[in-house]
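Taking it in order: structure first as structure tokens, then the write-up.
Note that this is a trimmed complex: some chains were dropped, and none of the rest were shifted.
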Amino acid sequence: MSAVHVLNGPNLNLLGRREPAIYGTATLDEIHAILEARCAERGVSLVFRQSNHEGDLVDWIHEAGGAGAPVILNAGALTHTSIALHDAIKGADAFVIEVHLSNVHARESFRSRSYISPAARGVIAGFGPMSYILALEAVFENELRKS
Amino acid sequence: MSAVHVLNGPNLNLLGRREPAIYGTATLDEIHAILEARCAERGVSLVFRQSNHEGDLVDWIHEAGGAGAPVILNAGALTHTSIALHDAIKGADAFVIEVHLSNVHARESFRSRSYISPAARGVIAGFGPMSYILALEAVFENELRKS
Amino acid sequence: MSAVHVLNGPNLNLLGRREPAIYGTATLDEIHAILEARCAERGVSLVFRQSNHEGDLVDWIHEAGGAGAPVILNAGALTHTSIALHDAIKGADAFVIEVHLSNVHARESFRSRSYISPAARGVIAGFGPMSYILALEAVFENELRKS
Amino acid sequence: MSAVHVLNGPNLNLLGRREPAIYGTATLDEIHAILEARCAERGVSLVFRQSNHEGDLVDWIHEAGGAGAPVILNAGALTHTSIALHDAIKGADAFVIEVHLSNVHARESFRSRSYISPAARGVIAGFGPMSYILALEAVFENELRKS
């Protein structure tokens, strides 16, 4: 099985230090560590990245898609504005699970549209860091089904 | 821990026999059996119900909320039309995880609005029967955090 | 004079126990008792019902309309989604006063549309249980005018 | 040939007694009798039902779909609000002809959208009780084509 790619978009580097009422107190490094451990148990390697540049995320999705690697994508605010990410997923034929820490549907109305969802396999939102873990379970489950 | 309530809305009784391209081949009974097994492992009891009547779902959410029991809710088409379910969750202060078998965001535009999401703890969509299992994991995880 | 029919829709059975900041602390039973007393003073009988099923409310409106009985209707969330209730009032030529405990116009935008209002005689909203009492006054007043 | 199922939604039980300017003076029983006669001529049995509950209509569509029986559906106001009926038709793979007594397009704007139409074989609206008879003709014609 290819490495799992966990890709994080704009502002997620701030996680844990700001607005804990919405995003919780876990930092992105702590989430990284938890996922690392879960992947190690399975003998799967993990690629974990963050960028505030839309272009970096596009590049990384291309990379993962080219390698046939599953992607867990928290595109942050780009979720709602980036058709480029939509096209990257479609274009690279990547297997992508969209995750969000918060329940985006209970926030500002401009967060109600996701360009990622129509191109993604599924969506998991609202469980804090647990959203990433559930997505990882879904990735493992999907691999089993293929083998 | 209270029993987990898994509530299913209109047309889910047809599951597995119709439109397998969208909904997969598992029947609702098979999903019931899988969840039953998972709950048994944890020593948790399971309430698993389906109805084509909005009013039944409202009643059942009240019942679960009153018992402090977590709810996994697949409201089917009522997801997109029922403010009554929204109010039931809010009114009964129920802990609800919204699940969907298919990725509703990649289908007709009239499925893009969910009245359940703003009242739910989180959303899991697009993984077929696996959506229920992931939701169950989220319920267990949440219970651990409380204890 | 026919009995006054007070019909309550989804989630109103939760009244007084949940979300008191919005709906107040009076239970539906207490509202029932107050209206019962007021009707007794006037020698008028009272039919007081609640259901979480739209179909029950349609049936009851037919029943009241057929008996020429005035209706005080708090349709809860169905107010905003049920064209069937609109048609029931029009079809049964029922005299209906729409009531709401809260000021629905100061809440979520999806509560801004009422399908009941265009078919109702009038609307009373925002006074808590007093909304029902004022509606009862309006019913009595209307009866006087007819006699 | 399976029995023809004629399913009627909310408020159609009032037919003939109320708002004759819009709906005509024929009662639902009279329509039932006419269709009964027409079916008898053809040696086809008829199931004729009415309910004010959306859930009942969903159940009945499942039943007809499961039996391979053609459905003539006048969903009344649910036509414009029920995605559950849409899904029921699709899910049960039912052969459904949508009928309306009145020309719904010449009435309130909230009646301009039909969730039934995209799932139905065809639509017949505006001919009063004749709408049902024309639908029955279409059912017979369709059966001939299959045989």
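Think of it as A, B, C and D in the order they're written, each chain with its own count starting at 1.
By definition in this document, contacts are C-beta pairs under 8 Å (C-beta built on N, C-alpha and C of every residue); 3 or more make two chains touch, one makes a residue touch a chain.
Please read these numbers as outputs of a predicted model, since none were measured by experiment.
The complex is a homo-oligomer: 4 chains are shown here, and the full assembly described by the structure file contains 12 identical copies.
FYI, only the chains that are shown with their structure count from here on.
As for how the two copies chain B and chain C face one another, under half of their interface residue numbers coincide.
With centres taken as mean Cα positions, chain C sits 31 Å from chain B. Centre-to-centre separation of chain A and chain D, using mean CA positions: 47 Å. Each chain gets a centre from the mean of its Cα atoms; for chain A and chain B, those two points are 23 Å apart.
In chain A, there is no position where the chain touches two or more neighbouring chains simultaneously. Under the stated contact rule, the graph of chain-to-chain touches falls outside the line, ring, star and complete shapes.
Touching chain B in their complex are the following residues of chain D: 53-56, 58-59, 62, 81-84, 86-88, 90-93, 115. The touching residues of chain A, when paired with chain B in their complex, are 103, 105-106, 114, 117-127, 130-131, 133-134, 137-138, 141. Taken together, the chain B residues at the contact with chain D in this complex read 9-11, 13-14, 18-19, 51-56, 76-78, 80-81, 110-111.
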